[in-house]
Structures are given as structure tokens and as C-alpha cells.
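Note that one protein chain is taken out, while the other chains of the complex remain in position.
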């Protein structure tokens, strides 16, 4: 009954199989391996972007920060949600990789609205050379709180960015989860809507540790390569990144894993919804739910072995009825029986 | 007949096996997995350093730069060989990770001598606040040109550093190769001789992609952890780093792989030595040889399928007798038959 | 009728006189001049801090950023007001000088409250190594909107910081203006209340271009010196910084200038208060007023030659009665006749 995070589950067997298959003989290092060629070709097909530059790195933070660094000079500011991973969960890595750019928090909600984005952009650069300059907009798709932007929403936000000549980066650590919810093509979700650079996550969705960065405009491809090397993110035995991503894309494993993860959450959510006092912070659109539950319920679940994260407040101590905001995450690997058992505990 | 580099070979079957075994169920992310506990315990034993802080990252550049960044303020300079990987092969990553420290090249030889180190240190900080301040000394063990420092040599260099109160970092991307040559204990090669921080390589010696950083003095352990995270080098699914390193240390796989790689080079070198006109830049102490061979010989070897790197000059064009400096690297995985075939070509 | 800013007025005649007097013969460069000795001694007396390290730089941004850089590792965050000069008016200089630290905005008000500070600090570092770490608190005294913190308020804020082991930096670009309002000693306003590092402004209060940085704890003095040099902020002909600051401190010129500037604002504010529709954003405590005035009034004042900054909205176009937030700043040099004339215009 593990709902702690989607970075704690195993790698999918097809990923492991691909690694084993890749492990024969010699392979050209640093991304010149044949599997990387397959990855590049396949991602360009998937995104209908034959010119796109495609790179692999091993962590989501690396993907985001390298992408942003090619878009944001150090005198500029990145517009992002207050909940954005780049703001709260990367220990100043974006500031590091950009050489000291700022992050401007847009609004106070999890999802950025065009109005809030407009206001945030208007609020910067009002002092000429004195303040930070307007830089890229970063969207998290899906958000850290399990919401998604529809294609229309992405397009509306990109449109605001374009009005100011600002590029758009998408943190897609859970891009697959968002996509299968949105019922659209990868191209529609990204460059057709106005996204310039995408972090295309693999790690949370069945890989061991690999993320792609897709630069839809390849003009900064070489700068990206230099920054990747300088960031100590260029793998010598690159074939093991390539093999993961290649397997992830074959047979639409990335989509089926995401569908499993989301479906697992849908079942979980249905059960949680029945708990008296349960209240969802947001309707879970992907594989994440934030829900407030009475402390006593959470204590009982924990005692039975369920793993989850209490977001605010102290699980162990206090009024049994007090509602505590709690995060549940489901990945593709969650055994059905575990969900069943968890659901049965809820109705006890 | 692949002698191109030790980062192009496969991972050892025991490494792959360990990854497969690690791939079950959930595991706490970010280095709190049980396999990491095994790694930490084992490395402390191996180095007889029960207090040492031990971390894993995925690239040698990350290991070096994070280690150096904890030792070198941005106003200081790192003393290293002109051939050091941190200087020639990391695209300014040390400057990036330290926040802009300088690298001072020590002497003009591959191996640093105590005299050259003394002179280089004396040459800096002669202008008070105006010049860069003296920072850590970085030793490459084994060197990029296949030499090693004996324990006495490491100690002598550390002694010079200590005279000036400077810490010592060791780039041990090929530490195992150096150690099996040196006939000493890991502790003797490092902290007993005066080394403060070690990059302990795995990738080039049979792993898929993992390096340990060992801080013999754990005082900066927390700073290291923050810098690793900020550097986008903290893996969520950390168990796959741990599993590699754990398997690498079990049954002394790291030592047996290194012995194989070195032995392969010994055989290769013996053969190369017979070629009329062959001249070794340095006596190969580990698994790397730099040797000058006549162009015609190299052309013939290449035509037969041998892979190696011509270091200076144009292989394809010029006087057949002109000697060209060429690098040969052997890894543990090199099939005996390939070496035999190569050797037979030499004597043709 | 110039109320545009206190950085547009002339230098005080005594400052100019001191520069002229300093301009004879040779003087040891880089801060080893005798006038710097006078400055150091005098500032230590004024602040009753015989151990304090004292340095001069030429811009307020340099003073703030060098001070903060000695207090804030690049993995940490600085807590400051949303209106802080370091956040809105330094084009990412704090991020640059700290090597990529973050700024966390405290509350939504101009002045930081202990509650808001407590909440902001609690909001950070909840994710261990993943988020930015808690770093220094920065207070602006007086604030950019013309308010001051009382000694008790400074002490209360420092007390919150101390509860978390965080150092406190004070941006005192207008420290003199705040001090003469507060009726306390410089020591009470700073280190006795818990301030660790002070930017002690001169430029806005009658100097040509000089700011002191006072490190009440000299432990990081040498690091400051290195960072100052590396920041290209160490002056070779340093005597001209020293001479300004020495004259500024002699005969309490700094206090009398600040009293003049504040008194000028008091007169101005009294007049502005009489204007129908005038509303002060804050009661002006120093030499700055933010007041909303009807567009028509502002247009008339401008037409008569008054210079001021309309903070929000378009002066030239719109409803004559619409109130526009406007900034007025008075410096020590403002001729009495100009204020009289301005006041007479108000009552026309």
C-alpha cells in the first residue's frame, strides 16, 4: 500500500529488459550510440517535430534547469507557479544553472491563469535596467498537486507569454500522465500551443532514471550541449540512458504506464471520496491526490501499513477529527490487490 | 579489437544482476535506500574510515566538481596537472560548481612533482587580496596518460599542500586501476597519505554509471548534500546507483575488474613494444598506453578493425613512417581473443 | 521643486572640500590610506563596536550584495520585504553575488512583521535537502516606502531570526534618516538589537558615492575583502571613498543632513495633507512620502515644474479626479524657497 511517491516504484520490466539488451559489446559514448538515434527519431515522430533537438539527462531537475538556462539570461526572471518544482524542490538549482536568474511566483494558486500571468509579467520590468527582466514562463504539466492544463489553457498562457516575446518551458516530469488525461496529441499539448522547450519525464513513469529535453526550436541545441556537459550531466555510458528512453517510447509504454498510474488514482480517489470528512484540494486529474482526511483515519491507515505523505500538520498528535491535508501518489506498478486492501480499510 | 576508451564497454554481469535484484517493490528515494546503507558501510570498511561521509553520483565530472566545490571558495584556485580531466575535459564544470574558482596548472608534466607543486603554490597569493587565493590540490590517480602516483608520491604531494594548509582532492575515476598497481591499501593511498576527498570511480571499471565521493572528514557532509541537490545530481530512484556500487564492492569486483583491465594492457603493451619504431610516452601503469607508432602500422591496424585514438596528427594522410602519438585503453571486458588477434596483426 | 529622488541632489560642500583636501600627493591604495583609518575608528566609536570590520564601496547595491554574500550560501534563501531594494531594484545582483541564492518574500506588506517572518521561515526548509535552506533576514531601514522600524521592532524581528539561527543584514541606504527619526543610538538600532551586518548609506544623504559595510562580527572580514575584490568593488584610489565617508562622519554631518531631509519632508507632507483627496500610503517617517493625489492636481504641479514620480497609472491621460499614487522624496539640499513655492502651488 505504497502511495508515497512515483519515484519510489520499480522500473518497468521492459525498461530492465532493454538495459540488459543494450549491455553487449562496445558502444560509442556521450550520446553517439545507435539507441539515441532511435530515441531522437521516435520523439520527433511523436511530437511531429522533425527539427527538434532531443537530449537525455538523468534527473528531472537537470532537465528543467538546462532547458531554462538556454532560455533565461542571468539578469532575467522565470515566471512560475508558487508550487512549481523548480521553485520549491530544486534547492536553487534553477538559480545555479541560469547563473543567478530570479523566479517570479505567479499568483497564489497551483495552476497559473492567464490573468495572473499577465499581472506578474506586468509587475516586472517596470523599472528598466533596475529590476529583473522578463524571462521565460515555466508551466508544470501535470502540476505538483495533480492538476493538468488543457490544450486551450496551455495555448492561452503561451499567448500571454508571446505578447511579451517570452519563451515557454514546460516541466513535464509527469507529461505522460497529463497527456493521457487531456486526450490530445503531444504536439497539440506543446509546440502547437506555443511551448518552446519540454522536459519529458521518464523516471516517475517506469524508467530507472532518464528524462528527455526537447528543444522544438533547435537554434540553441549546441548551447544546450555545452551547458549539459558543464553541468556534469553528460553521460559517458550514455547507451543506458538511451536504452531506457527507447524502451519507454516503444509500444507506447510511456502511455500505458501513465494510463495505469492515473487509473490507479481514479480507483483510489473513488474510495477516498466515500470517507466522511474527506475533501479533495483539487479533483485528481492524474496520479496525485491531495485530500484532507481526519487524523484518526490517517492514523489507522498508517497503522495498517499504508504509506503516504501528510502535507501539513502532525499525524501523530492532536484532535482525532482534525482534517489533515495528505498526498497520495499512485504509480503504474501498484498491485491491484494493494489498492483493494487500502479501499477496504477505508470502509472499515 | 576495441581500445577506444574504458567508458565504451558494457557493464559487468554482476552489476546488471544487482540492478535486476534491486528492481522489486518500493524503495525510499534520494539515497535512503538500504543498498546505500550497504555501500556506505562497505566503503568505510574498505577505506578504514568509519567516520567518512559517502555519496553517489552518476558522472565522474559530478564527483570531482562537487568534491572540489566543498573545498574551494570561489575566490581561490585549484592546483592541478595540465592534463587533469577537470581542466581539459569538463567544459568549465569545476568553474561552474565552485562558483568561479580558477584552475592553476602545475608544471608541464602529466604527473605533478612536489617541486612543481611548491612552485605553483608559491606563485599564487603573492598579491594579497588581488590574486586568486590558494585552494585545494587535485591529484589524478591514475593519470589521464596512464601513470600512477605511488603512496610515497601522494604523501609527498599532500605534505606540500599541508605546509600551506591546503586540502587535497583525488580524482580517482580510475582509482581501482591505480590501487591494484600500487600494492597498498585504499587507506594508505588516500587519507593516510593526506587526501581529504576522493572521487571513487565505478563507471569506467564495469559499472553502468556511478561514482562515489568519499569525504574522509565529514564536516562538510551536509554542504555536499545541498550542493549535490542544487547541482541536479541527487537521484530520486537512487537505489539504482546504490545497487551498482554495492555489487561493485561485493566480492572485490572492483579490484578484479581493475586487475583484468590492467592485465589486458600489459599484454597489449608487450606486443606494441615489439613494433619497430614504437615508443611509449610513459610506461603504462594501468589500462592506458600512449605510444607513438608509424602511420603505416596504425593504418593497417585500423583497416583490420582495431579502434584507438590517434592523439596528435592525421592518421589518414602523410609519410607512412611518421610516428603518431596514439592512445590505447583496455577495459576489463576485452575478450582475450581480440587481444590475441590484435597482437597477431602487430607481428604480421 | 525637485522631489524625484535623493540620489539626484549634489554632494554636500563639506564632502567636496574633503575630496579636495585629500587630493594631495601620494596615498597608499586599496584602503590602506590614513583617511580609511579615521573612518574605521570613527564608525567603531559611533556604533560602540570596537571589533567591527568596516569597508567602503561605491554603490548601495554593492554594499548589500557583498554583505549578504558573506551571510548566505548559494543553497539558501534570503528573507526580505516584497518592496526590498535587493528584490526589486538590483537586477538580480543579490543572486549574482551570492552565487545563486534565492530571495523569499516575507508577507505582502512594506514592513516585515515578526509573524510574517516566522511564517515565511517556517514555510522554507520543510523539504530537507530539496528546497532552499533558510538564510539571512534582510531588513530595509528606512524602507523604500518611507517607513522605519523602531528599535523594538528590529529587536523583535532579529529575535525571530535568532530562534532559527539566522543572521540579520540591514540595508541602511537611508540609515541616517531612520536613526534621527528613531531617537536611539546607532548601536541600539543595530547590533544590540541583533543586526549582524549593516549597509551604512552615504550616497543618498550628501555624499558623492560611498557606502560603508559594517560587519559587527569580524569573523568574515577576510572573506568580505576577497569578495569585494572579486566583485570589482575594491577601489585603487580608495582615498576618495575614505575622504567622503570621513567628512560625512565628522561633525555629525550625516545626522544633520538626515535631519534636514526629514524636516523637508515633514513640511512637504503637511502641505500635501491639506490637498483635498490626498491620502498617504504610509505616514512619512523619513524623507519619502507615497501619497495619492488627484490626477489634475499632479498635472498642475508638473506643469509648474515640480518633479516627482507617479508610481502607478498614467499622469497624462484619464479622469482628472482619479487618485494616483505618487512618490515624493526630499534630500538635505532642497532649498527652502522651493518647498515654499511647491506648498503655495498646493493651496492655489
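In order of appearance the chains are A, B and C, and numbering begins at 1 in each one.
One rule holds for everything that comes next: a contact is a pair of C-beta atoms (placed from the backbone, for glycine too) under 8 Å apart; a residue touches a chain by one contact, two chains touch by 3 or more.
Every value quoted in this text rests on a predicted model; they were computed, and no experiment measured them.
Asks: Could you tell me which of the visible chains the hidden chain touches?
Replies: Hidden chain, whole complex, touched shown chains: A, B, C.
Asks: One chain isn't shown here. Among A:8, A:59, A:75 or A:140, which residue touches it?
Replies: A:75
Asks: Touching the absent chain in the whole complex: find that residue among C:235, C:308 or C:328.
Replies: C:235
Asks: If I consider the whole complex, including the chain that's not displayed, which of C:70, C:104 or C:203 touches that chain?
Replies: Spelled out, the listed residue whose C-beta touches the missing chain is C:203.
Asks: In the whole complex, not just what's shown, which of A:230, A:259 or A:327 touches the removed chain?
Replies: Considering the complete complex, A:230 is the one touching the chain left out.
Asks: Which of C:19, C:151 or C:310 touches the chain that is not shown?
Replies: The one listed residue touching the chain not shown is C:19.
Asks: Applying the definition given at the start, please give the residues of chain A touching the unseen chain.
Replies: Touch with the absent chain occurs at residues 30, 73-75, 99-100, 129-130, 133, 223, 225-227, 229-230, 234.
Asks: Write the list of chain C residues that the hidden chain touches.
Replies: Its contact residues with the unshown chain are 2, 4-5, 7-11, 16, 19-20, 23-29, 57-62, 65, 90-93, 96-97, 203-204, 208-209, 226, 229-237, 240, 307.
Asks: Touching residues of chain B against the unshown chain: what are they?
Replies: Residues of chain B in contact with the hidden chain: 74-77, 88-92, 95-96, 99-103, 127, 129-133.
Convention: only the chains that are shown with their structure count from here on.
Asks: What are the two chains with the most C-beta pairs touching?
Replies: Top-ranked chain pair by contact count is A-B.
Asks: List the interface residue numbers of chain B and of chain C, divide the shared ones by all numbers used, and answer same when the ratio is over half, different when under half.
Replies: same
Asks: Express in whole angstrom the distance between the two chain centres, defined as the mean CA positions of chain A and chain B.
Replies: Taking the average C-alpha coordinate of chain A and of chain B, the gap between them is 34 Å.
Asks: Between chain A and chain C, what's the gap in Å when you average each chain's C-alpha atoms?
Replies: Distance between chain centres, rounded to whole Å: 41 Å.
Asks: Could you tell me the distance, in whole angstrom, between the mean C-alpha positions of chain B and chain C?
Replies: Between these chains, centre-to-centre, one finds 51 Å.
Asks: Could you check chain C for residues that touch two or more other chains and list them?
Replies: Touching at least two other chains: 74-75, 99-100, 129-130, 133.
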